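Right, chain A next:
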Amino acid sequence: MREFFDMGGYAAFVWPAYAVTLAVVLLNIFWARRALARSCAEARRRLQMQGERR
Partner candidate 1 sequence: MNWSWFHRLASPPHVYALAARLTPWFAWPAALCILAGLWGGLVLAPPDYQQGDGFRILYVHAPSAWMSLMVYVTMAVSAAVGLIWRIKVAHAVAASCAPIGASFTFAALVTGALWGQPMWGTYWEWDPRLTSELVLLFLYLGYMGLRAGIEDTQRADRASAVLAVVGVVNVPIIHYSVTWWNSLHQAPSVMRLAKPAMPLPMLVPLLLMLLGFTLFFVALLLVRLRGEVLARERAASWIREVVSA
Partner candidate 2 sequence: MNGREGRVAEAFPAAPGAALAVVTAAAADRSAPGATALEAARLALLRDLQLAFRKRGQLVQPLAFFAMVTLLFPLAISPELSRLRELAPAVLWIGALLGSLLALEFLFRDDAYDGTLEQYALSGQSLTALMFAKTFAHWLLTGLPLALMAPLAALSLGVATTALPGILLCVAVGTVALSLIGSIGAALTLGIKRSGALLSLLTLPLSLPVLIFGARATQLAVHGASLLAPLELLGALAVLGITLAPLAAAAAVRISLE
């Protein structure tokens, strides 16, 4: 196990690289869901405005 985390001495480079990629993947999931939620809220607001105008 120790050996695995040590990555043959390259731990300082391998793990940050994986961490950055993981962060990008997770952020993308978060951003995509947030963008969808925002669009839904925006659509709801527009529908409401149209309802009021009628």
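We adopt the following convention: contacts are C-beta pairs under 8 Å (C-beta built on N, C-alpha and C of every residue); 3 or more make two chains touch, one makes a residue touch a chain; residues count from 1.
How were these candidates chosen? In short, all candidates are chains of the complex that A comes from, given by their letters.
Note that the structure is a prediction, hence the values are computed from the model and not measured.
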Complex member touching chain A, one of 1 or 2: 1
Residues of chain A defined as touching candidate 1 within the complex: 4, 7-10, 13-14, 16-18, 20-21, 24-25, 27-29, 31-33, 35-40, 42-44, 46-47, 50
